[in-house]
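Missing here: one protein chain of the complex. Every other protein chain is in place.
This part shows subunit A:
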Amino acid sequence: MLGYLMRRLASAAVVVVLVSVIAFIIVSVLPGDTAAALLGEEGARNAERYEALRQELGLDQPILVRYGNWVAQVVTGDLGRSLRTGEAIGPAILARAVPTVQLAIMALLISVTIAIPIGVVSAVYYRRLPDHLGTLFALTAIATPGFWFGIMLIILFSVTLRWLPPSGYLPFFQDPLGSLQLMLMPSLALATGFTGVLIRQVRSSVLEVLNEDYITTARSKGLSPTTVLFRHALRNALLPVVTLVGLQLGALFGGAATVETVFSIPGLGRLAVDSIFFRDFTMIQALMLVLALTVLTASLLTDLIYSRIDPRIRRG
(Lines give C-alpha, C1' and ligand atoms only; values in the text may rest on other atoms or scores of the structure.)
Protein backbone atom coordinates (compact mmCIF):
# COMPACT_ATOMS: atom_id res chain seq x y z
CA MET A 1 0.00 0.00 0.00
CA LEU A 2 2.82 2.41 0.89
CA GLY A 3 4.69 1.55 -2.30
CA TYR A 4 1.53 2.13 -4.27
CA LEU A 5 1.07 5.51 -2.60
CA MET A 6 4.66 6.52 -3.42
CA ARG A 7 4.22 5.57 -7.07
CA ARG A 8 0.99 7.54 -7.24
CA LEU A 9 2.66 10.61 -5.71
CA ALA A 10 5.61 10.38 -8.12
CA SER A 11 3.33 10.27 -11.15
CA ALA A 12 1.31 13.15 -9.70
CA ALA A 13 4.50 15.22 -9.45
CA VAL A 14 5.24 14.60 -13.15
CA VAL A 15 1.72 15.71 -14.04
CA VAL A 16 2.09 18.90 -12.02
CA VAL A 17 5.36 19.80 -13.81
CA LEU A 18 3.78 19.15 -17.22
CA VAL A 19 0.74 21.25 -16.32
CA SER A 20 2.94 24.15 -15.25
CA VAL A 21 4.90 24.03 -18.52
CA ILE A 22 1.76 23.86 -20.63
CA ALA A 23 0.18 26.67 -18.61
CA PHE A 24 3.22 28.85 -19.23
CA ILE A 25 3.24 28.15 -22.97
CA ILE A 26 -0.48 28.71 -23.45
CA VAL A 27 -0.43 31.98 -21.55
CA SER A 28 2.57 33.31 -23.46
CA VAL A 29 1.14 32.53 -26.91
CA LEU A 30 -2.09 34.40 -26.12
CA PRO A 31 -2.31 37.61 -28.15
CA GLY A 32 -1.76 40.70 -26.04
CA ASP A 33 -0.26 40.86 -22.55
CA THR A 34 -0.95 42.20 -19.08
CA ALA A 35 0.56 45.58 -19.82
CA ALA A 36 -1.72 46.11 -22.80
CA ALA A 37 -4.74 44.93 -20.83
CA LEU A 38 -3.93 47.21 -17.92
CA LEU A 39 -3.33 50.29 -20.04
CA GLY A 40 -6.43 49.77 -22.14
CA GLU A 41 -6.65 50.18 -25.91
CA GLU A 42 -5.76 53.90 -25.86
CA GLY A 43 -2.91 53.65 -23.38
CA ALA A 44 -1.22 50.78 -25.18
CA ARG A 45 -0.68 53.03 -28.20
CA ASN A 46 1.75 55.05 -26.07
CA ALA A 47 4.84 52.94 -26.75
CA GLU A 48 6.91 54.51 -23.96
CA ARG A 49 4.42 53.91 -21.17
CA TYR A 50 3.75 50.40 -22.55
CA GLU A 51 7.42 49.43 -22.56
CA ALA A 52 7.95 50.88 -19.10
CA LEU A 53 5.07 48.86 -17.69
CA ARG A 54 6.31 45.71 -19.42
CA GLN A 55 9.70 46.21 -17.79
CA GLU A 56 8.12 46.87 -14.45
CA LEU A 57 6.08 43.64 -14.69
CA GLY A 58 9.10 41.68 -15.94
CA LEU A 59 7.38 40.82 -19.22
CA ASP A 60 10.33 41.93 -21.37
CA GLN A 61 12.43 38.97 -20.35
CA PRO A 62 12.59 35.74 -22.44
CA ILE A 63 10.02 33.07 -21.60
CA LEU A 64 12.60 30.57 -20.30
CA VAL A 65 13.97 33.07 -17.84
CA ARG A 66 10.48 33.95 -16.68
CA TYR A 67 9.58 30.26 -16.24
CA GLY A 68 12.77 29.64 -14.29
CA ASN A 69 12.12 32.58 -11.99
CA TRP A 70 8.53 31.48 -11.48
CA VAL A 71 9.44 27.89 -10.61
CA ALA A 72 12.16 29.08 -8.22
CA GLN A 73 9.55 31.19 -6.49
CA VAL A 74 6.76 28.57 -6.43
CA VAL A 75 8.90 25.82 -4.86
CA THR A 76 9.46 28.10 -1.88
CA GLY A 77 5.69 28.22 -1.47
CA ASP A 78 5.29 31.73 -2.82
CA LEU A 79 2.88 31.94 -5.76
CA GLY A 80 3.85 35.55 -6.39
CA ARG A 81 1.69 38.61 -6.83
CA SER A 82 -1.10 39.24 -9.27
CA LEU A 83 0.09 41.33 -12.20
CA ARG A 84 -3.32 42.96 -12.32
CA THR A 85 -4.05 43.87 -8.71
CA GLY A 86 -0.69 43.39 -7.05
CA GLU A 87 -2.23 41.31 -4.24
CA ALA A 88 -0.51 38.12 -3.05
CA ILE A 89 -1.84 35.21 -5.11
CA GLY A 90 -1.86 32.49 -2.44
CA PRO A 91 -4.28 34.19 -0.04
CA ALA A 92 -6.33 35.51 -2.97
CA ILE A 93 -6.88 32.01 -4.36
CA LEU A 94 -7.62 30.63 -0.90
CA ALA A 95 -10.30 33.27 -0.33
CA ARG A 96 -11.92 32.63 -3.69
CA ALA A 97 -11.72 28.85 -3.28
CA VAL A 98 -14.13 28.82 -0.35
CA PRO A 99 -17.32 29.58 -2.35
CA THR A 100 -16.27 27.23 -5.15
CA VAL A 101 -15.60 24.35 -2.80
CA GLN A 102 -18.99 24.91 -1.15
CA LEU A 103 -20.63 25.03 -4.56
CA ALA A 104 -18.90 21.85 -5.77
CA ILE A 105 -19.70 19.91 -2.60
CA MET A 106 -23.35 20.94 -2.68
CA ALA A 107 -23.63 20.08 -6.38
CA LEU A 108 -22.02 16.69 -5.78
CA LEU A 109 -24.34 15.91 -2.87
CA ILE A 110 -27.38 16.93 -4.94
CA SER A 111 -26.23 14.78 -7.88
CA VAL A 112 -25.62 11.72 -5.73
CA THR A 113 -28.87 11.97 -3.75
CA ILE A 114 -30.93 12.37 -6.91
CA ALA A 115 -29.05 9.99 -9.18
CA ILE A 116 -28.59 6.88 -7.04
CA PRO A 117 -32.30 6.29 -6.24
CA ILE A 118 -33.39 7.06 -9.81
CA GLY A 119 -30.66 4.87 -11.29
CA VAL A 120 -31.49 1.96 -8.99
CA VAL A 121 -35.24 2.22 -9.68
CA SER A 122 -34.51 2.36 -13.42
CA ALA A 123 -32.45 -0.82 -13.23
CA VAL A 124 -34.93 -2.71 -11.05
CA TYR A 125 -37.81 -1.77 -13.39
CA TYR A 126 -35.69 -2.44 -16.49
CA ARG A 127 -37.61 -1.51 -19.65
CA ARG A 128 -40.79 -0.74 -17.76
CA LEU A 129 -42.41 2.65 -17.14
CA PRO A 130 -40.20 3.81 -14.21
CA ASP A 131 -37.11 2.98 -16.28
CA HIS A 132 -38.39 4.96 -19.27
CA LEU A 133 -39.17 7.96 -17.05
CA GLY A 134 -35.77 7.73 -15.36
CA THR A 135 -34.01 7.56 -18.70
CA LEU A 136 -35.99 10.52 -20.01
CA PHE A 137 -35.03 12.50 -16.92
CA ALA A 138 -31.36 11.52 -17.25
CA LEU A 139 -31.12 12.45 -20.91
CA THR A 140 -32.90 15.76 -20.32
CA ALA A 141 -30.45 16.56 -17.53
CA ILE A 142 -27.45 15.68 -19.70
CA ALA A 143 -28.76 17.85 -22.56
CA THR A 144 -29.48 20.90 -20.39
CA PRO A 145 -26.68 23.48 -20.23
CA GLY A 146 -26.01 24.38 -16.58
CA PHE A 147 -25.87 28.15 -17.10
CA TRP A 148 -29.19 28.15 -19.01
CA PHE A 149 -30.82 26.05 -16.31
CA GLY A 150 -29.44 28.53 -13.76
CA ILE A 151 -31.07 31.43 -15.57
CA MET A 152 -34.37 29.52 -15.75
CA LEU A 153 -34.16 28.86 -12.01
CA ILE A 154 -33.59 32.56 -11.34
CA ILE A 155 -36.58 33.48 -13.49
CA LEU A 156 -38.84 30.95 -11.74
CA PHE A 157 -37.76 31.13 -8.09
CA SER A 158 -36.43 34.68 -7.80
CA VAL A 159 -38.34 36.73 -10.33
CA THR A 160 -41.75 35.02 -10.48
CA LEU A 161 -42.15 33.24 -7.14
CA ARG A 162 -39.71 35.43 -5.16
CA TRP A 163 -38.72 32.46 -2.98
CA LEU A 164 -34.95 32.66 -3.30
CA PRO A 165 -32.46 35.50 -3.72
CA PRO A 166 -31.26 35.64 -7.34
CA SER A 167 -27.54 36.04 -6.77
CA GLY A 168 -24.74 36.90 -4.42
CA TYR A 169 -22.66 35.14 -1.82
CA LEU A 170 -22.59 34.73 1.94
CA PRO A 171 -19.82 32.78 3.69
CA PHE A 172 -21.21 29.55 5.12
CA PHE A 173 -19.80 30.06 8.62
CA GLN A 174 -21.18 33.56 8.86
CA ASP A 175 -24.79 32.62 8.08
CA PRO A 176 -25.21 28.90 7.31
CA LEU A 177 -28.90 29.03 6.40
CA GLY A 178 -28.62 32.13 4.24
CA SER A 179 -25.54 30.70 2.57
CA LEU A 180 -27.29 27.42 1.73
CA GLN A 181 -30.28 29.37 0.42
CA LEU A 182 -28.09 31.48 -1.83
CA MET A 183 -26.11 28.50 -3.08
CA LEU A 184 -29.09 26.21 -3.72
CA MET A 185 -29.86 27.37 -7.26
CA PRO A 186 -26.21 27.60 -8.34
CA SER A 187 -25.50 24.09 -7.13
CA LEU A 188 -28.63 22.76 -8.86
CA ALA A 189 -27.43 24.41 -12.08
CA LEU A 190 -23.95 22.96 -11.63
CA ALA A 191 -25.35 19.50 -10.82
CA THR A 192 -27.60 19.04 -13.88
CA GLY A 193 -25.25 17.43 -16.39
CA PHE A 194 -23.47 15.24 -13.90
CA THR A 195 -26.75 14.04 -12.37
CA GLY A 196 -27.80 12.75 -15.79
CA VAL A 197 -24.50 10.98 -16.39
CA LEU A 198 -24.58 9.49 -12.90
CA ILE A 199 -28.14 8.12 -13.35
CA ARG A 200 -27.02 6.30 -16.49
CA GLN A 201 -23.94 4.94 -14.75
CA VAL A 202 -25.85 3.73 -11.68
CA ARG A 203 -28.51 2.13 -13.87
CA SER A 204 -26.11 0.18 -16.08
CA SER A 205 -23.95 -0.76 -13.11
CA VAL A 206 -26.92 -2.15 -11.14
CA LEU A 207 -28.21 -3.97 -14.24
CA GLU A 208 -24.85 -5.63 -14.72
CA VAL A 209 -24.58 -6.70 -11.09
CA LEU A 210 -28.14 -8.08 -11.04
CA ASN A 211 -27.07 -10.57 -13.72
CA GLU A 212 -24.15 -11.87 -11.67
CA ASP A 213 -24.16 -15.44 -10.40
CA TYR A 214 -23.85 -14.35 -6.78
CA ILE A 215 -27.20 -12.58 -7.04
CA THR A 216 -28.79 -15.91 -8.01
CA THR A 217 -26.92 -17.49 -5.10
CA ALA A 218 -28.36 -14.87 -2.76
CA ARG A 219 -31.87 -15.50 -4.10
CA SER A 220 -31.38 -19.26 -3.83
CA LYS A 221 -30.81 -18.80 -0.10
CA GLY A 222 -34.36 -17.52 0.22
CA LEU A 223 -33.42 -13.88 0.84
CA SER A 224 -36.10 -11.30 0.09
CA PRO A 225 -35.74 -9.17 -3.06
CA THR A 226 -35.00 -6.09 -0.91
CA THR A 227 -32.18 -7.83 0.94
CA VAL A 228 -30.76 -9.10 -2.34
CA LEU A 229 -30.87 -5.59 -3.81
CA PHE A 230 -29.48 -3.63 -0.88
CA ARG A 231 -27.08 -6.11 0.67
CA HIS A 232 -25.78 -7.97 -2.37
CA ALA A 233 -26.33 -5.82 -5.45
CA LEU A 234 -25.88 -2.20 -4.36
CA ARG A 235 -22.52 -2.51 -2.66
CA ASN A 236 -21.03 -4.02 -5.78
CA ALA A 237 -22.86 -1.72 -8.16
CA LEU A 238 -21.72 1.45 -6.40
CA LEU A 239 -18.00 0.68 -6.76
CA PRO A 240 -17.72 2.15 -10.30
CA VAL A 241 -19.96 5.02 -9.19
CA VAL A 242 -17.39 6.06 -6.59
CA THR A 243 -14.77 6.33 -9.34
CA LEU A 244 -17.04 8.45 -11.50
CA VAL A 245 -17.86 10.82 -8.64
CA GLY A 246 -14.17 11.25 -7.81
CA LEU A 247 -13.18 11.98 -11.38
CA GLN A 248 -16.08 14.38 -11.73
CA LEU A 249 -14.84 16.62 -8.92
CA GLY A 250 -12.29 18.27 -11.22
CA ALA A 251 -14.88 18.80 -13.92
CA LEU A 252 -17.20 20.44 -11.38
CA PHE A 253 -14.50 23.02 -10.54
CA GLY A 254 -14.20 23.79 -14.25
CA GLY A 255 -17.95 23.97 -14.76
CA ALA A 256 -18.23 26.32 -11.82
CA ALA A 257 -16.88 29.17 -13.99
CA THR A 258 -20.11 29.72 -15.95
CA VAL A 259 -22.39 29.11 -12.99
CA GLU A 260 -20.40 31.52 -10.81
CA THR A 261 -20.69 34.13 -13.53
CA VAL A 262 -24.46 33.68 -13.84
CA PHE A 263 -25.01 33.88 -10.07
CA SER A 264 -22.29 36.47 -9.29
CA ILE A 265 -20.40 34.21 -6.90
CA PRO A 266 -16.84 35.35 -6.16
CA GLY A 267 -15.28 31.92 -6.71
CA LEU A 268 -12.27 30.42 -8.46
CA GLY A 269 -14.12 30.11 -11.76
CA ARG A 270 -14.87 33.83 -11.92
CA LEU A 271 -11.32 34.60 -10.82
CA ALA A 272 -9.99 32.47 -13.69
CA VAL A 273 -12.24 34.15 -16.27
CA ASP A 274 -11.28 37.64 -15.06
CA SER A 275 -7.59 36.76 -15.00
CA ILE A 276 -7.72 35.52 -18.57
CA PHE A 277 -9.41 38.75 -19.73
CA PHE A 278 -6.63 40.78 -18.11
CA ARG A 279 -3.83 38.48 -19.22
CA ASP A 280 -2.91 38.18 -15.56
CA PHE A 281 -0.15 35.63 -16.29
CA THR A 282 0.95 34.92 -12.74
CA MET A 283 -2.62 34.39 -11.58
CA ILE A 284 -3.55 32.11 -14.50
CA GLN A 285 -0.49 29.96 -13.92
CA ALA A 286 -1.17 29.69 -10.23
CA LEU A 287 -4.83 28.82 -10.88
CA MET A 288 -3.93 26.08 -13.34
CA LEU A 289 -1.46 24.67 -10.86
CA VAL A 290 -4.04 24.68 -8.08
CA LEU A 291 -6.68 23.09 -10.33
CA ALA A 292 -4.26 20.35 -11.40
CA LEU A 293 -3.41 19.64 -7.76
CA THR A 294 -7.11 19.51 -6.88
CA VAL A 295 -7.89 17.00 -9.63
CA LEU A 296 -4.89 14.85 -8.70
CA THR A 297 -5.79 14.89 -5.02
CA ALA A 298 -9.39 14.01 -5.83
CA SER A 299 -8.40 11.02 -7.94
CA LEU A 300 -5.91 9.84 -5.33
CA LEU A 301 -8.58 10.10 -2.64
CA THR A 302 -11.00 8.20 -4.89
CA ASP A 303 -8.55 5.35 -5.26
CA LEU A 304 -7.95 5.25 -1.53
CA ILE A 305 -11.69 5.21 -0.80
CA TYR A 306 -12.18 2.54 -3.48
CA SER A 307 -9.56 0.33 -1.90
CA ARG A 308 -11.28 0.75 1.47
CA ILE A 309 -14.64 -0.44 0.20
CA ASP A 310 -13.47 -3.19 -2.17
CA PRO A 311 -11.96 -6.03 -0.13
CA ARG A 312 -10.31 -7.45 -3.25
CA ILE A 313 -8.03 -4.40 -3.34
CA ARG A 314 -7.87 -3.77 0.40
CA ARG A 315 -6.72 -7.30 1.17
CA GLY A 316 -5.60 -8.43 -2.28
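Keep this in mind: contacts are C-beta pairs under 8 Å (C-beta built on N, C-alpha and C of every residue); 3 or more make two chains touch, one makes a residue touch a chain; residues count from 1.
Just so it is clear, contacts and distances are computed from a predicted model.
Visitor: Quick one: the chain not pictured, UniProt calls it what, "RNA polymerase sigma factor (Sigma-70 family)", "Oxidoreductase", "Xanthine dehydrogenase family protein subunit M" or "ABC transporter ATP-binding protein"?
Guide: Listed in its UniProt record, the absent chain's protein name reads "ABC transporter ATP-binding protein".
Visitor: Return the single residue from A:84, A:232 or A:279 that touches the missing chain.
Guide: Within the whole complex, the residue contacting the unshown chain is A:232.
Visitor: Identify the residue among A:216, A:264 or A:297 that touches the chain left out of the display.
Guide: Looking across A:216, A:264 or A:297, the contact with the absent chain belongs to A:216.
Visitor: Residues on subunit A that touch the omitted chain in the whole complex?
Guide: Contact residues on subunit A toward the absent chain are 126, 212-214, 216-225, 227, 231-232, 235-236, 309-312, 315-316.
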